[in-house]
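One structure, pasted below without further comment.
Taken from a larger complex, these chains appear in their original positions, while the remainder are omitted.
Naming follows writing order (A and B), and every chain is counted from residue 1.
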Amino acid sequence: MFFHDKKLQYTVKVDKPDPQFARLLQQAIGGIEGEIRVCLQYLFQAWGNRGPQKYRDMLLETGTEEISHIEMLCTAVALNLEGAKGNIIDEVVSSNPVVKQIMGGMDPRHYLSAGLAAMAADSNGVPFNGSWVVASGNLAADMYANVMAESTGRLLATRLWKSTEDPGMKDMLSFLIARDTMHQNQWLAVLEDLGGLKGVHPIPNSFPQDKENLAFNYAFVSTNINNPEDPGERWTMGQSPDGKGSFEFVNGVPEGNEPNLAPPIDEAYAQTEQKIKPNEQF
Amino acid sequence: MFFHDKKLQYTVKVDKPDPQFARLLQQAIGGIEGEIRVCLQYLFQAWGNRGPQKYRDMLLETGTEEISHIEMLCTAVALNLEGAKGNIIDEVVSSNPVVKQIMGGMDPRHYLSAGLAAMAADSNGVPFNGSWVVASGNLAADMYANVMAESTGRLLATRLWKSTEDPGMKDMLSFLIARDTMHQNQWLAVLEDLGGLKGVHPIPNSFPQDKENLAFNYAFVSTNINNPEDPGERWTMGQSPDGKGSFEFVNGVPEGNEPNLAPPIDEAYAQTEQKIKPNEQF
């Protein structure tokens, strides 16, 4: 069950409202690298967690924290769209041609659809999509999804930090960047807790490895048309990071034949020309 | 530039066509864990690669291989929809009530829209979505996206392997599972090549770490309403995996105040009741 405090997790202050920066912040709210995604991802992983309960407990902790981050960012968007300390907003909705150029960089739906508030969308107005929420039922796979989400999320936050000179916004972002540092490490710690690289890989580690095709599971297959030699890179020779094989380098060749599909059945209503007998081909 | 051979990378053989399994295979083609995603992801990472060229070279190699995997799976779907060795297909399109129950598990668009062939969609018919293609411009973040994609991809392949008794399909899947093993290790090898955990984290490692809020970047923030004590887990104490901090456990408290937004501007056409002066609140 969930509760709230009316106060924010961390101070959100905008010194100089900037409608264009409000648009950029949307990427961190409803974008694939954003906070709605990680919030739902950690919570769905918790709600579907099977196995040791300590992982569920931890996921609930952090999934809940992420709601507070969405709240901070939505507040930041609303404040950046305000005209309290200037006349930016009044201008934005005016018909002045110079202002219209500014509005080119603003999300028009911030005014038209939201009345100067945040939306569940990215910086191009593309709505948040539930398909981004990864909760696979395999804890190690989910942890990599989480490291990846926090890595692209922290990357986004640093680029946003670079895109503004507003001290309040830089302070808020430095907090969010710090949390992303923690969360990257947190998910790595779980992977360590699960046995580290050799313990978790190949994911899933519960599939009997002798059932996979053993000729191809540590082979770097080159598709280069010029049949190059082994470049001797970390991924073409030596022990594999999971400790369960040795890399090798091979030039790819077809192992299969040309596909040979049956002629179309009557019910599929292909063109009549397609209805040849197999032995009529060629 | 790209080339093809008419033969398949690996043999695709279906002993007993199964339209329901064809539907399941779609998840590995157009689903978020599927091959279109990794194919475009590795190729977009290659095409946008900046920095040492060897990473671009490698990404091109494997991105190209993934096209061959889409081809194998699409061929497998087409063969599973065939009636060559039985009368399943004829029945599927009949009006026999028993057969209709079978069709309940088939994707109707395999017949209606594709004439018994594969589609660029997942096992529920939800179309492939370009938002799943992650290419961030940060090599380490991209490698985690790749490990995650191969982990959920291998997980999917093992579940598909479990869902069929067809020897041909099991053989094809054992090949694809093997390639996922390789690719998981391959991306981990790149991370090792980039300096390992301590070298790559926190991602991005090119942001000056003293600009983040140092009070929060290694703190596990508990949102549990009951203010629990430090459970002493790997992620609440000890050195962080990136080697750059020490975990601590804190009970979350609001660091910010309640947000205080300005009253609505006239142009947003809120309800008139909303237009109070701030000091009139309460």
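Basically, a contact is a pair of C-beta atoms (placed from the backbone, for glycine too) under 8 Å apart; a residue touches a chain by one contact, two chains touch by 3 or more.
A quick note: this is a predicted structure, and the numbers were derived from the prediction, not measured.
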Worksheet entry | Homomeric assembly size (copies in this file), of which only 2 appear in place | 6
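Here, only the chains that are shown with their structure count from here on.
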Worksheet item: Using the average of all C-alpha atoms in each chain as its centre, how far is it in Å between chain A and chain B?
Response: 9
Response to the item:
Residue positions on chain A within touch of chain B in the complex are 3, 5-12, 32, 54, 57-58, 60-62, 64-65, 68, 72, 75, 78-79, 82-84, 89-90, 93, 111, 115-116, 126, 129, 131-132, 134, 136-138, 140-141, 144-145, 147-148, 150-152, 154-155, 158, 161, 171, 174-175, 177-182, 184-186, 188-190, 192-193, 197, 201-204, 207, 209, 211-225, 231, 233-235, 240-242, 245, 247, 252, 254-259, 261-262, 264-265, 267-270
